[in-house]
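Note that one protein chain of the assembly has been removed; the remaining protein chains are unaltered in position.
Going in written order, the chains are labelled A, B and C, and every chain counts its residues from 1.
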Amino acid sequence: MNGMKFTIVGAGSSYTPELLDEMGMRRKQLAVREVMLYDIDEKRLGIMEGFCKRFSQKMGLDVEIKSTTDLDKALYGADFVDTQIRVGGNKQRVKDEKIPLQYDLVGQETTGAGGMMKAFRTIPVMLNVARRMEELSPTGWLINYTNPTGLVTEAVTRYTKANIAGFCSGGIFPKMWAKRAMGIPYEKVQYDYVGLNHMNFISNITIDGRPVTEEEFVKIAAENDDVDLELIKLLGVIPSPYLQWYFHTNEKVAKFKASPKTRGEYVQDLEKEVFAAYADENNCEKPAALAKRGGGGYSEVAMGFVNAVYNNVDTKMVVNVPNQGAVSFLPESAVVEVGCLVNKTGMQPLHVAKVPEMCWGLIAAVKNYEQLAVEAAVEGDVRKMKLALLAHPLVRQWEYVEKLVPELLEANKEYLPQFFNE
Amino acid sequence: MNGMKFTIVGAGSSYTPELLDEMGMRRKQLAVREVMLYDIDEKRLGIMEGFCKRFSQKMGLDVEIKSTTDLDKALYGADFVDTQIRVGGNKQRVKDEKIPLQYDLVGQETTGAGGMMKAFRTIPVMLNVARRMEELSPTGWLINYTNPTGLVTEAVTRYTKANIAGFCSGGIFPKMWAKRAMGIPYEKVQYDYVGLNHMNFISNITIDGRPVTEEEFVKIAAENDDVDLELIKLLGVIPSPYLQWYFHTNEKVAKFKASPKTRGEYVQDLEKEVFAAYADENNCEKPAALAKRGGGGYSEVAMGFVNAVYNNVDTKMVVNVPNQGAVSFLPESAVVEVGCLVNKTGMQPLHVAKVPEMCWGLIAAVKNYEQLAVEAAVEGDVRKMKLALLAHPLVRQWEYVEKLVPELLEANKEYLPQFFNE
Amino acid sequence: MNGMKFTIVGAGSSYTPELLDEMGMRRKQLAVREVMLYDIDEKRLGIMEGFCKRFSQKMGLDVEIKSTTDLDKALYGADFVDTQIRVGGNKQRVKDEKIPLQYDLVGQETTGAGGMMKAFRTIPVMLNVARRMEELSPTGWLINYTNPTGLVTEAVTRYTKANIAGFCSGGIFPKMWAKRAMGIPYEKVQYDYVGLNHMNFISNITIDGRPVTEEEFVKIAAENDDVDLELIKLLGVIPSPYLQWYFHTNEKVAKFKASPKTRGEYVQDLEKEVFAAYADENNCEKPAALAKRGGGGYSEVAMGFVNAVYNNVDTKMVVNVPNQGAVSFLPESAVVEVGCLVNKTGMQPLHVAKVPEMCWGLIAAVKNYEQLAVEAAVEGDVRKMKLALLAHPLVRQWEYVEKLVPELLEANKEYLPQFFNE
Partner (left out) sequence: MNGMKFTIVGAGSSYTPELLDEMGMRRKQLAVREVMLYDIDEKRLGIMEGFCKRFSQKMGLDVEIKSTTDLDKALYGADFVDTQIRVGGNKQRVKDEKIPLQYDLVGQETTGAGGMMKAFRTIPVMLNVARRMEELSPTGWLINYTNPTGLVTEAVTRYTKANIAGFCSGGIFPKMWAKRAMGIPYEKVQYDYVGLNHMNFISNITIDGRPVTEEEFVKIAAENDDVDLELIKLLGVIPSPYLQWYFHTNEKVAKFKASPKTRGEYVQDLEKEVFAAYADENNCEKPAALAKRGGGGYSEVAMGFVNAVYNNVDTKMVVNVPNQGAVSFLPESAVVEVGCLVNKTGMQPLHVAKVPEMCWGLIAAVKNYEQLAVEAAVEGDVRKMKLALLAHPLVRQWEYVEKLVPELLEANKEYLPQFFNE
């Protein structure tokens, strides 16, 4: 059969049209035969199918758009399965945010105790997708964007045999920053990248193969406005924006507590607006509000991977992959976010010979948390859940662990079969 | 010459008689010819020499007691050089404690920002001792008890060729606890021990080769009353008492802030009492107040090492040693506190095949801090000082670093030639 | 029950009285209640039981001597199980020697193709012993002397949960040499030891903690008369005598081919003489011919281990143990022969930070062979058998592999159920 089948799991997400848009832009490069939309929410799925058909027709993109609520049908024979699910929806996200904030702890959908709960809800669902793929799409690729992508990818690689590549738009942030700051095209910007999802550091930035000047470094770094510029200059390497939660904890927590709405609540409102636009049968353009939704760059990364694999083109990309020794101070089984060579044979991590001097301990501390959290999520093990929080640099204190654990479990009860069922 | 020359650097410390006491108890085992007391404080040195002579005479210990303020004379030909110095005295210790407390951060003489400042004051002095030993006592052993012993030992091993063994009484805590709780003699109690000084974890405790029962574990653990017993039971391994600063941070900081005196101020008062007793020419017994001074067990550990080395007796001991791969996730150059085989050839670390699942990340995080702090201390590098504090799990936030650094440097100005000269 | 049960598997070996002799010498140290002799050869077992009773009576050693041909009875409740079996007897050993010699290859009972065949015959029997011990003596120790001890120990550690310590008298050779050459007592001689059984190198020899002089080094090295002294001086470290097969291959093969009898044939004759003496009911002394039998030092090593474990005495010993990272360039699962700390908790390898510059490649090459041979032996896999021989530095050529494999299998047919059954 000519062209690929591209399945979107969680297609009811407002993000779906971004993927189509990217397919449209790359239509000469990527032969997509069929886009299969899958969701458990029939209503959103229906709206999205309708919009996607109108949107692709408008773009002149010749691709068959289908939808289903049957997972097996969605996965069967898929070349790529892109996952962007939110188990429990924004309703649960808001709890992830608010519960830790009560104790002046970071409340965030990927970082800290909140991120762990999102992992707990998501991992069982993703393991099911992966296990069905083992059978229904054994050579297909699961492209994961579902957060926390590092933990989800580690769970899938440690407990299934499915092919998975975990992505985050963070992998191309330095390219985005250099373009925004100085108009430099992506392909001229290169760098070393090491760490975990949302816990990574960028060093040795070059433009067209030559090291950036100090001035250029500062211009690029200034685009990462979540972390103090003076701090970045001291470090000499650029931390992920998520490092704000580590280096500016009190300040950011205070800001969040003072905010009238959490990010989750804000997104809930935004989604209503966006979905109203999608549902409008006369509308065949991406709603303006979508840009405020976040996640910029992901569709580009995902389709860059599809191109590298499908067309067998050697491409350097940042991917979440099993370590297997590429980062020597982390366990073999750990999923790490590092530079990889991608082509039709999959992705292979570049060996990381050196890690910036000031961050390896922090990366190790967070990975220790992550591995315990993944095991707790899979096994439904409350002891490991406690150990995970004790190992987390942003929780660590026993007092917090004792209070948080019952509250978090209770708040997520209906989404945690591994903890509450026999 | 028969018998060893045992030099005490910082002999003006109130602790000195404890070492003599241990020599007395081991007199059949250890042939000590000469005890050389060295200090820069002539007054305290004079008092101590007088007391030590009376004390050893009282014990019937046949050893020549000498004193000097000439370092080279003290080190020349010494078989063992025990160091227990306090650069800047308790006056500076009190600053180490109070400055961080202002920001609700741990203020403590070995842990956190305070411990780092103690390292900064101490390391230049200790490097000088070590370098003089390279020449004056090339086969002698430097036995270091000066805190923070992990950082001091790492500085000496990375920057000199002197033989150094870094000790802490923590290495025998499980033996002390099992004895106290159940009357079990030291030699029957064995365990795995891994980590850093004041950042370590004890697992696989056995009594006479058999694993402890759960009940015995709890009895032993309960003796470590700085860490919550429920937490220790959850961990399944016993953390160093110093982990209180990590697992109970807020609670302990609050307690310290509420205390009328810091530990340093308390010790200052105590020392006055103890030294009055030492100065009394009719007194030839250790003052009762000395027991409240802390450091119990160290003289036993130090003399245990002397016995293993001097008499060439295979002995398992916990020592601070260069890692060189014994703990695979830490750098080769890192000093670690692990079980070693000690005999006349020195000490060799036992290979650590497994680390308890929940602590390797924290150990890595603290080691990352330690290595940066050692380099900052040696090079007088303010940037590395900042990086060290950012890497420290108990400081980490940029806001604290920005405030602490100028204040700490100013408060220690006269003791930091590496930062202020040239 | 007071005192230990010490079982000897393969007690019909002429070596058995050496173990009793060592027990006799250590009677104050080791409380042996019962010595259980086990063998499948009833006749030799009977002779040995009779002799051992007379011998122990003569020594005044108060220990109950029993015998059985029932393995479970022998293993049940044993504190230590010493194994010294020879599957197929000297008859098969002679084949191990002669078949490779036909192609001018080393024919030897532990090294090369012959050693591999001995492993193939022995491993299934030893796995059975180990698996019975899992049930019948779960806290007891299997002390293995059966050659090739490295391969046997690796098979047992990789495929069973029994406690096993693999020994060879080679671990104390430098002590024996220094005593013989200069009368220095064992306890004063120390050294680093790294490698595999019969593939190891000794460095950093000290006498009473001080490095040996060049002259002393030469005196000690000269006792290892299987390897050219000029070569040892060049190396600067002392290789195992078995390295003769690697560094002097042609010369030694030529000598063996010229010899009227192989070592196996010589031992066959010697055994007749020795057993005649054992069978003599008036004889209660070890026959003079026993000294020519080889294996000197093993009983000393074995009982040294029993002492360290049973009496919980920290002791440095060379043991064959799972690597688990102690030697960083070898696989985790590899059994290595290195210095260990032994006491009642078992043995723990000392970390090997440095390997002599010229031998790590050869050690790796032989370990690669060993791991393939162990897997071939356990799985009865002819492909892995071929790979093992290709990996062996003393075979390597395809031409040899093609010829040797059918011939070796045929010659050992009745002892290789794993290859010929099913």
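Throughout what follows, a residue touches a chain if its C-beta (ideal position, glycine included) is under 8 Å from a C-beta of that chain, and two chains touch if they have at least 3 such contacts.
Keep in mind that what you see is a predicted model, and the values were worked out from it rather than measured.
Chemist: Could you run through the displayed chains and say which ones the absent chain touches?
Modeler: Within the full complex, the chain left out of view touches A, C.
Chemist: Would you mind spotting which of A:K73, A:K316 or A:R383 touches the chain that isn't drawn?
Modeler: A:K316
Chemist: Which of C:I143, C:L270, C:L372 or C:L416 touches the chain that is not shown?
Modeler: Of all options in C:I143, C:L270, C:L372 or C:L416, contact with the hidden chain holds for C:L372.
Chemist: In the complete complex, which positions of chain C touch the hidden chain?
Modeler: Against the missing chain, chain C presents residues 228, 231, 234-235, 246-251, 329-330, 357-362, 364-369, 371-372, 383, 386-387, 390-391, 393, 396-399.
Chemist: Can you list where chain A touches the absent chain?
Modeler: So the residues of chain A touching the unseen chain are 187-188, 190, 204, 206, 208-209, 309, 312, 314-316, 324-326, 328, 339, 341, 343-345, 348-353.
What we mean here is this: only the chains that are shown with their structure count from here on.
Chemist: Could you put a whole-Å number on the gap between the CA centroids of chain B and chain C?
Modeler: 44
Chemist: Which residue numbers or ranges of chain B touch two or more of the other chains?
Modeler: Answer for chain B, listing residues that touch two or more other chains: there are none.
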